[in-house]
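Since the structure comes first, as structure tokens, the remarks are kept for the end.
One protein chain omitted, others in place.
We just call them A, B and C in the order they show up, numbering each chain from 1.
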Amino acid sequence: MAKLRGTGMAAVNYPTGMNLGGDPSQALVHATTSGSFVVTLSATDLGQGLRTVIGQIAAETLGVAYDQVVVDTADTDTGPHDMGTFASRATHRVGNAVIAAAVEARKALLDVAAEEFEASVDEIELDGHGNLMVRGVPARSMPVAEVASMAQFKYGRTIAGRGSFMKPRSEVDPETGAMDPDSTEAHACTVAEVEVDTETGEVTVLSIRSAYEVGRQVNPALVQGQITGGAWMGMSHALYETTAPYYPAPDHSPRDFSEYLMPGPLELPEIDCVVLEMPSSNGPYGVKGIGEMTANSPIPAIVNAIYHATGVRIDSLPVTPEKILRGLDARRP
Amino acid sequence: MTAPLEVVGRSVERSDAVGHVTGRTRFAADRAFPGMLHLKMVRSPLHHARVRGIDLSEAERVPGFVRALTAADVPHNRYTILSLIGVEPEEEFVLAEDRVRFKGEAIVAIVAETEEAAMEAVAKVRLDLDELPAVFDVEEALKPGAPIVTHWGNNTFMYEGHPCRRVRLGDVEAAFARADHIVEGVYNSSPIEHAPLETTGCIAVPEGGRFTVYTNTQALYFSLDNTSIILQVPGNRLHFIGGTVGGGFGGKVDVIVEPIATLAAMKTGRPVRFVYSRSEEMQVSSTRSAWRIYLKDGVTADGRIIARKVTSYADSGAYSRQTPYALTKHAANAAGPYAIPNVSIDAYCVYTNRQPTSAMRGFGVTMASFALEVQMDRIAETVGLDPWSIRFLNAYRNGDMKPHRKLADDATLIETMQAAAALVGHELTAEQQAMTSAPRAGGDPGGR
Amino acid sequence: MTVQAYLLPRSLPEALGQLAQHGLDVLVMAGGTVAMPLINDGISLPSVVMGLRLAGLDGVERANGRLRIGATTTLTQLLQQNAVPVLREAARNTASWSIRNMGTVGGNLFTPPPGGDVAVALLALDASVTLSSSRSARVVSLADFYTGFMTNELAPDELLAELWVPISNEPTAFLKYGRKHANTPAVVTVAARVTWDGPTVADARIALGAAGPHPIRARDAERLLVGTDLGTDAIAAASAAAARECEPFTDAIATEWYRRRMVGLFVGRALQQLAPGAATEDR
Partner (left out) sequence: MASTIVTFELGGREVEVLVRPMTTLQSVLRNQLGQTATKDGCRQGGCGSCTVLVDGEPMASCLLPIEDVAGRRVTTLESLTPAEGLHPVQQAFVDEYAFQCGYCTPGMVMLSKALLDHDPAPNDEAIGQALAGNLCRCTGYRPIVDAIRHASGAMSGHDTEPVR
């Protein structure tokens, strides 16, 4: 029994968002009289943590603490229009919309404070911990909650903001394909290490190590989560998954999780990554989308590593043990 | 933004963390309503067939049966997600009319008092089907005489008069003629299931002349607007509530359950629950397309790629759903993150008698990246370079024009590769270490 | 069909009586890990179901040189018994923890391939089963129990009540090869046992899972081992014979070609564990 080891790499780019018929998102922000800010959206959270990062972006822009922001998503009676959560677009599009709404709401808040302090609005600042003050005069300070309450009960005003972001529609030139299909590009480079059993063709992925460039990480733990989960999904796509195991034949299509193969907790490789931040020109705080791309580079990196280990180049996914074994057989004297 | 960031960049606790670990997070199908009915679907057992008749008589006698819905009950029986943004033609049916084009296609919706009664009634619907020849391979589907899946006479989606999405930059044939090496590869993938742990589903509830639909869609307004079109009711009579989705990965952009569940709620005046079983999720719901990608590269002796020709076929299955857009997205990315002066891309969206395919995480790009990055290693081997060097040599930079004629402005491939090399301890040459993605001197060179 | 009645007998006689009364109309279920998914999905629409979980048929005990295993002994209970290493290995490699807490040894005999790993081990151990009806009880060798894909010796009025495993100290090996390291359907399962007469093999058992319509014996391979020293040549010959005589199938997990190849490989690997000079902990 021989076990062969090999290393493979892949480098990829991935577009943020799309241009489908114009790609807009909207957000509304308003302050309650208790001083919390409600961000209202119709975008949904798929588990990537959209609500959390949108709350962070809103808090940053408003100049208040993260726990003062409530994100209310996914109700068409209350949330303004959104295209949906796909195409690595949500943090970028909704984030930009939320910044616009938060800027407007913040301005309304500062206006009330300025009036109350009898100061110019340019002199008012937020300390990020829930207080408004006249710059350089700590004595003239007031909690956001108090100003928000005053806006309603003393001045009869709303503290609210509207925001939208749209990537305009880009028609595709049918002859040349000229188009503007996305907003920015994130990048990844993955190195995978595998071990192949030459008698069974079985592949063990030993490690998946990647560098990602994602513009700006709003929440590094959530970025790490995408990278770790994506590396697993990429490995799963590379070696296991198919709804047509003998494509193009339609037979033997899996009906359940015992037939639909995916690696489990005993197949985990070492997963490691570094994340670079080179802010994009158009993302909120420089964000680029990485929700989708994390499954991409691991696939060719693993396939290239198998070639490096065995000399067998497999050009069809998934790379099953049988394909490798047949490839090894063809090379055996 | 020059001020230091306070909240952005911090790993704050997820706002849904406590909800998730306590099970209090409410998913769409975690709700129950008094008098709620259950919808189950009668599906085609054949890959391709003419529908001659539907006999509901036995099903109607099952205790708990409430009613059946067929194509005639659907006000606008066309299910074409992208019609919202003007993508034509309308070609899929909410419930099948005279023909079924894939195994699992919905034919009759059964609404019953309990799930068990609905399943029993489904089993008792008798279908009279005439099996038709079927096609399962993207290139077989394009041959003369292949069974035709669509209603317009061939098996490709038409892009403004072309059977494929085209990208053209420079002159690939001339560049092939002067290349030192021609490197070719054919790359295949098979369909992949999203496999979210929570299956696709919704509950439609009649409420005072309106319908509230609790759904796990990834795109509330896609779902609402499509439901409005299919049911021919104004959007203001629909109220869609989503929230946390139990895994999407693109599969829940399909708007597949809401229109029929809402119709059933309209017809019965009662809440209706329609949630896919796991086998429906596996065998009926959209998958990631299978791809076949032909790559032909012209390369100089020192490893520069001077021409790349890409011919791609995505297996859309029986209907379009989001796949026509996948090919456009594919075409914009099919040359990879490399500076190649001559590029020709033909990307075909091909119909077969397979379960329809749609969006999935990275769609249009994931399999392009697989093909391109294996091809890059082939090129490296052909010219005698290592895998890192071939990529550094050809990496795109800011200011380079991509094949779809957009100037690169956020390129960081070089920096990303440098970081990966450092992470794994791969030693780069001094030249590679010194490279950046900054625009080339003199702008985008025609003769780079 | 919506289930009209769920019978939960509290003893074997009660179960047999209910079975006699309902006959073919009753679906008998033990752990539910095979039947319940089909019922939940409306693929199986039984009117009357009999559950055996409370019928007192579980338990493992030694009696007269044999191990008696009650049919509804769960795989977890089997795993906790140290009596027979190969059964422990088979149970440990079946399904997931939750499913092992529910699935039963008796039920494993009715699990369609590529399932049924415990049955493979039992076959290699020359196990037999007691088939009881309200009229009588008969003991059938497991090797004679299966008659085809999802068919067997069980008459409509009979229940599989218990299993009998001869206790011996003969070396055994159990190997399951799947695409994952746990909770995985088998590409192939091999259980092997060798009886030595001094330095030569007196008798051998090689049982295969996922290599036929039900767990099967590789009888040609077994015969080829008798009289040999289980050396390299003998193992190679037996492996090749097993690969020839098995009847594997193609499913979502693997093709017939690949399974046949893996039968040869894993029969070889199992026999190597039993060969003289193999690491002693396997003996």
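The rule is short, and it goes like this: a contact is a pair of C-beta atoms (placed from the backbone, for glycine too) under 8 Å apart; a residue touches a chain by one contact, two chains touch by 3 or more.
Keep in mind that this is a model prediction, so the values were computed, not measured.
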Where the missing chain makes contact, among the chains that are shown: A, B, C
From C:Val28, C:Val49 or C:Ala204, residue that would touch the chain that is not displayed: C:Val49
Of C:Asn40, C:Thr130, C:Thr195 or C:Thr250, the residue in touch with the unshown chain: C:Asn40
Sole residue of A:Leu239, A:Ile271, A:Val287 or A:Ala309 that reaches the chain not shown, by the stated touch rule: A:Ile271
Residue of C:Val3, C:Met150 or C:Ala202 touching the missing chain in the full complex: C:Val3
Contacts of subunit A with the absent chain, listed as residue ranges: 46-49, 221-222, 224-225, 228-233, 256-258, 262, 264-266, 268, 271
Touch residues of subunit C, complete complex, unshown partner: 2-6, 8, 31-33, 36-37, 39-41, 49, 51, 53-54, 76, 95-99, 101-102, 180-183
For subunit B, residues in touch with the removed chain: 13-14, 16-27, 29-30, 32, 194-199, 244-249, 275, 277-278
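The working rule: only the chains that are shown with their structure count from here on.
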Chain contact topology (line, ring, star, complete or other): complete
Far-end chain from subunit C, centres as C-alpha averages: A
Which of B-C and A-C has more C-beta contact pairs: A-C
Gap in Å, rounded to a whole number, between the CA centres of subunit B and subunit A: 18
Inter-centroid spacing, subunit C versus subunit A (mean Cα positions, whole Å): 48
Centre-to-centre distance between subunit C and subunit B (centres being mean Cα positions), rounded to whole Å: 42
Of all residues in subunit B, the ones touching two or more other chains: 278-279
Contact footprint of subunit C on subunit A as seen in their complex: 199-200, 240, 245-246, 252-254, 256, 258-261, 263-264, 266-267, 320-322, 325
Complex interface listing, subunit B residues touching subunit A: 1, 5-16, 47, 82, 84-86, 103, 136-138, 140, 159-162, 165-169, 185-193, 195, 217-222, 224, 238-250, 252-253, 278-279, 282-283, 287, 290, 315, 325, 328-329, 331-333, 336-337, 345, 352-355, 359, 361-362, 365-367, 369-370, 372-374, 376-378, 387-388, 391, 395-396, 403-406, 408-413, 415-420, 422-424, 426
Touch list for subunit C against partner subunit A, complex: 37, 177, 179-185, 250-255, 257-258, 261-262, 265
